[in-house]
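Note that this complex is displayed minus one protein chain, with the remaining chains in position.
Right, subunit A next:
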């Protein structure tokens, strides 16, 4: 059986001592967390380990010995180290030894009990895997989409084993809390932070963040309480609230801010990441808004924009007028009913004048036209379909939800057929108007949808996670890969564990923020069906709502 020993790279140059870490029996791997240096008192070491175990709930124990030979004359040390296995009993007992220079390593794992088969020596084969303690401590392992790279033959650890390693290192953070300036009873060697003093500003900010959060949370709860008060629930206001996208956005952001400044501590890393993402998103939103505002205010751009927009609106209206006049002629040589054509054309032209005079809105007339056209077309299609059933002597049975044959009276038949004939001959004219205005409307809806999409993107993009992925790729780990450092006969296989960063697509997928827009998804088929039957495509309103 191959025994895997995970060894932190920062301890490679440490003085001789004891290996402290955790033994994972399921994976038969030993995760070395730190090295205890000489001299030490065994009772103190045991006390320290007990403290760490209590604080981190990780089964930390002395795994074996570490021997770093700097001079030739340290033969006696080896014997002394071997004797230590009697004091700290562990099964198996790991003996790691580094020769002078970094070239030669030796590693043994001995079982003190008598092995089952007397012929075999009480030793296991050991595989030495180096890992960067800091990176593993800080990184967050994501459930791997694919297994780690199989670069070194059988030197693979299953996903569960890796998770155990990452979990062990992350949980025993207590062990690393002492920095290099601390003088405890036991000298340890492991990865160390730069020390508390190094970043006094950060510490100050940390201390101040609690009260600030409390204050802001109070303020926000006040605002949200005000916004949910009864005054805003009255009919016209609530209607306006639901229609204006600014209000939607404000509400969305308010919810986010409440979550950010809630005084509860984030329970797990995912929630922390979510909060950070929201914070960055809010900051970006504010920054973009301020940039736009300053751009608009600088050099009187609002005036320029207004000056530019009014001619555009006029131009759109003019173009519409031309289009209508074209439609009132004989567009594309189509057979149209002249009288209906003239009526429709004049009706729409009248509206252009009306809208130009009252509100110079950019596309409101198009929307109105679209609604009129769609309603007219829808009525026609419905009428035609039911009259076509009458024409064939059938009718729609509402109770059974099917078409039944029916005997009509003579006058019913006559009027139905008369109307049917009229509608059939008028259909092309209405359909053309409907088609043209639907296309215009679709154009406007597409532009609106693009803007919505942009806002949604700003709202839902996990910027903090992306930034983290860009600058500190090891913080978001998807898995690990191993690089072979040494592979010689008679010597332990030495591997270097490197962290595979999470792909950007998965970062976005995992940390996406919920966006405020809840657009009902429409398939293309249903959209085409709606277009054909002349139902309004936007704003999407369900038929059931209207009946209520």
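In this text, a residue touches a chain if its C-beta (ideal position, glycine included) is under 8 Å from a C-beta of that chain, and two chains touch if they have at least 3 such contacts; residues count from 1.
In this text, contacts and distances are computed from a predicted model.
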> Per UniProt, what's the omitted chain called: "Electron transfer flavoprotein subunit beta", "Phosphatidylinositol glycan anchor biosynthesis class C", "Rab proteins geranylgeranyltransferase component A" or "Isoaspartyl peptidase/L-asparaginase"?
Replying inline: "Phosphatidylinositol glycan anchor biosynthesis class C"
>> Please identify which residue in A:210, A:289, A:393 or A:449 touches the non-displayed chain.
In response: A:393
>> With the missing chain put back, one of A:40, A:372 or A:408 would touch it. Which one?
In response: A:408
> Which parts of subunit A are in contact with the chain that was left out?
Replying inline: 330, 335-339, 390-393, 407-411, 413-418, 420-422, 425-426
